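Removed from the display is one protein chain of the complex; every other protein chain stays in position.
So that you can tell them apart, the chains are marked A and B in the order they are listed, and the count of residues begins at 1 in each.
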């Protein structure tokens, strides 16, 4: 029972600042709850209304697209970088630091930075492309869905890939050298060694990276809000962005709460699927 | 360090509060757009009154949200200077104090800006009093006009003339553009684009606000007017994603010929860009006539504000309405809201203000309880539709506007 005492402060914080507000969110989702004025019990009307809310489903599908794109980028590139820097050594230590450095910058700062760099008049990208002769005129990156989407993806990869690199690297470093050596002597090629020794052994950190990456991306907001304002023409509004708009722009807190509850459900299902990947490690505890 | 200051503040507060004197301090919020005049007015008021106001400047886009949240937590400011279009929503929600008696007792009540009062009144009770005014106008760069061989003292009075002048200026060079507008900014376009449609006979809402009239012939022509200028390269590429951050700065940088703007720009240009030679005129309709958007702030008092603080707040309002207050307002780049002393208040200031003040008299303020959703939201139907139409092709304009109208209508219907 003494263990409970150690855990109590954490539990108390989570209960007060997480569980109770979460319960309140569910309670609010059953109301017509304007930011100002009288609230009114409406039962499940907010949930029914959701079916016809094409904006929300559009935002959700955009979030899905973004999550897939950025997860592939982060984990793919993260793995490549991890392979590049896993060996000890002065040079690799420097590379590691360089790749990791953007991680410690906040999302808000990074987004502000990118908002400036991708600005057509005062930024870097458009004038640079023009000066290099790649484009004839200055192209407004943020005005085109494709360009804007990739620009944000590049930003997120730049900022976050170091984090996943380190997690994956830790997996690589835990692989006993003799395994790979033995396999090499047995005539296994580089690809085979990666496929049959490296991959299975980094599965655990990979699963952790995957969960962090997917749940983080599904909740993306700052970068699309700060850099693109959801534009061009609302094409980059994420699910959280939509909820934020409903709650704090249209002040429909009840409806926003209902959307949150649904988003939460989706995330839980996604995480449950991914947790299966992690399951074997929970057995021992 | 900030902690110490916090404790210091608490001590001060406990010492200051129970003192049974007449002097009262009230808290006052203003949006960042008012940061050019409000601090001066507050300072002057505090210097000469027994009462005092404690001012806080809030980022423009967050004022409503911050106020509502502070109010829910019981820490709302006693009074605030609120974008006038929000007064109906706040008043109807029971957030504001009824100021009818106080207002009607003012000698000059009849000369207060009618546009402000009309949105400040809910069911015959006055919740918002005119505080600062801002009208939309057309401004042009006289230096570029000279360079292009145009008469720098003659403003365009029709859309065809705007287009003609813009072309001449655009021809000056790669880095010079004929026209500018913030193509992703809802607030900017209701302020500057809509008056040009009004002046041509178009409307946005039916008179009772229950029907959207987005897809009208006049609106189509207006959109086509902008769209063609975009297509022909008279407008810089940045306008397409400008959510308002360049609304003023683009013109101020000196390479834009003409831009629809607001009276606020006069003060800002004079103080920050004294070398820029520019003219101010009315926003024209397609074939002449003109209109303007009557914008600005209403002064409102929170419903929860203590009765004890009312004398201080009333004293502040009366000070702001005095000649001195109105002069400070005008000197800070806003227009006076008392028409009887407007001319006096503007005396000695840039004569271009007179035109902007005049534009105010013919100014309109569209009213809708869901104004934020429809118009101001960066993701609302107004700006999303316009953005699509301005930067699309000619044959899509009609369809885009029809779609936008349907979206607007559904939001209006939803709210009722």
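Heads up, the rule we're going with is that contacts are C-beta pairs under 8 Å (C-beta built on N, C-alpha and C of every residue); 3 or more make two chains touch, one makes a residue touch a chain.
Heads up, the rule we're going with is that contacts and distances are computed from a predicted model.
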Hidden subunit of the complex - UniProt protein name among "Maltose/maltodextrin transport system permease protein MalG", "cytochrome-c oxidase", "HypC/HybG/HupF family hydrogenase formation chaperone" or "Peptide ABC transporter": "Maltose/maltodextrin transport system permease protein MalG"
Residue in contact with the excluded chain [from A:107, A:150 or A:194]: A:107
Touching residues (missing chain, whole complex) on chain B: 1-3, 32-33, 35-36, 56-62, 65-66, 69-70, 72-75, 182, 188, 244-249, 252-253, 264-265, 268
Residue ranges of chain A at the interface with the undisplayed chain: 1-7, 9-11, 13-14, 16-22, 24-25, 28, 81, 84-85, 91-92, 94-102, 104-109, 112-117, 119, 121-124, 126-128, 131, 158, 162, 166-167, 169-171, 173-174, 204-205, 208-209, 215, 219, 221-222, 226, 240, 243-244, 247-248, 253, 256-257, 259-261, 263-264, 267-268, 271, 285
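Note that in this section only the chains that are shown with their structure count from here on.
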Chain centre separation in whole Å, for chain B relative to chain A (CA means): 38
Interface residues, chain B side, partner chain A - complex: 65, 68-69, 71-72, 89-90, 92-95, 184, 236-238, 240-241, 243, 246, 372-373, 377-379, 384, 387-388, 391
Chain B contact footprint on chain A (complex, rising order): 34-37, 119-121, 126, 137-140, 142-143, 228-234, 237, 245, 248-251
